[in-house]
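Okay, structure first, notes after.
One protein chain omitted, others in place.
This part shows subunit A:
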Amino acid sequence: MQKHALIILSGLTLGALAVFLVLMGNPGNYGVCIACMLRDITGALGLHRAPVVQYLRPEIIGLSLGATLTALATREFRTTGGSSPLIRFSLGFVGMIGMLVFLGCPVRTVLRLAGGDLNAGVGLVGLIIGIVTGTMFLKKGFSLGRATKISPANGIIFPLFILGLLAAALITPSFIFASKTGPGSLHAPLFLSLGAGAVIGVLAQRSRLCMAGGIRDAIFFKDYHLLYGFLAVFIAALAGNLLVGTFKLGFVGQPLAHTDGLWNFLGMLLAGLTAVLLGGCPLRQLVAASEGNTDAAVTVLGLIAGAAFAHNFGLAAGPKGVPPAGQVAVILGLLFTLGMGIAVCKFKVGGEVKNEKSRGCQGTVVS
């Protein structure tokens, strides 16, 4: 169990901090949600104009900076890129639409469930089926190809973008949008959110916490390491919600949620499928982007573009349900992702297992 200690600690910390952030002002079951928080940042930058979901969520800034500083300190900051960036952007884009139809990323799915929101249970079933579908593609040889080392100049762009967001959060210039009402107006104090995000970023970088990866590895390899993190988030958040009285069991009247089961299911199915094909959930993508992985950074840009599109074209769900355009978008997103899966499997670019031709591996391996 000792080798799982860090991932369990990371999960417990994330779950506990999520409840704490709600107590300090964040919306219900919204202590941490990578998808929704990126959506709020997208709105704060004016890339969508939904007035109720615009705020430069400091949790994302802290998380990314925490991960970057930890990667630098442990010499794990490596600038890589070139692994199907446009497919990654597109999968991030459609995955975000799925998550905004459900109203949450895999992290918030667990947090919603730990708050008693049973709609998230329906979403979780969709997430698991999406992950199982994604693993079938992996078994068939799905690979987005090799990333290679590229100029470090590429790797510093994403941290610079995050530093820009930090400056904007601190200075609050007039061109940054901030909701006056609605979920975007509800938030914990800036430095608490920033600090909590940084703690999560440090731990997520060290432990490689990945919610979709936890389910994938458990099903695919019977490897429960990452799943322990997933379960730890649930246990800490459940205990925290029970302790502070924010646990409310049921389907109706849940915070930032709707009761349309079919679209909760399909939205998260799309999220799970895209997460597996991308190699990790939005949390993992954000951490990897902060470590110099420019393919993950492109994925995060895809998530941001997807959020902008979802709100500019009325695709995102609200408490009343999912608009017809959002339903069509999820179906199109699923068809696109399945099509990409099939197309990529037909054109195999992944790794290979070779017989060694001579002793020692240097110079004998085709790279």
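Please note the rule applied: contacts are C-beta pairs under 8 Å (C-beta built on N, C-alpha and C of every residue); 3 or more make two chains touch, one makes a residue touch a chain; residues count from 1.
The rule is simple: contacts and distances are computed from a predicted model.
Novice: Can you tell which of "Cyclodextrin-binding protein", "Branched-chain amino acid ABC transporter", "cytochrome-c oxidase" or "TusA-related sulfurtransferase" UniProt lists for the chain that's not drawn?
Specialist: So, among "Cyclodextrin-binding protein", "Branched-chain amino acid ABC transporter", "cytochrome-c oxidase" or "TusA-related sulfurtransferase", the name matching the hidden chain's UniProt entry is "TusA-related sulfurtransferase".
Novice: Check each of A:Phe20, A:Phe161 or A:Phe220 against the chain that is not shown and name the one that touches it.
Specialist: A:Phe220
Novice: Of A:Thr42, A:Ser64 or A:Ser143, which residue touches the hidden chain?
Specialist: A:Ser143
Novice: Taking the full complex into account, what residues of subunit A touch the chain not shown?
Specialist: On the subunit A side, contact with the omitted chain comes from 3, 74, 76, 78, 80, 83, 138-139, 143-149, 208, 210, 213, 216-217, 220-221, 223, 225, 278-280, 284, 295, 350-356, 361-362, 364-367.
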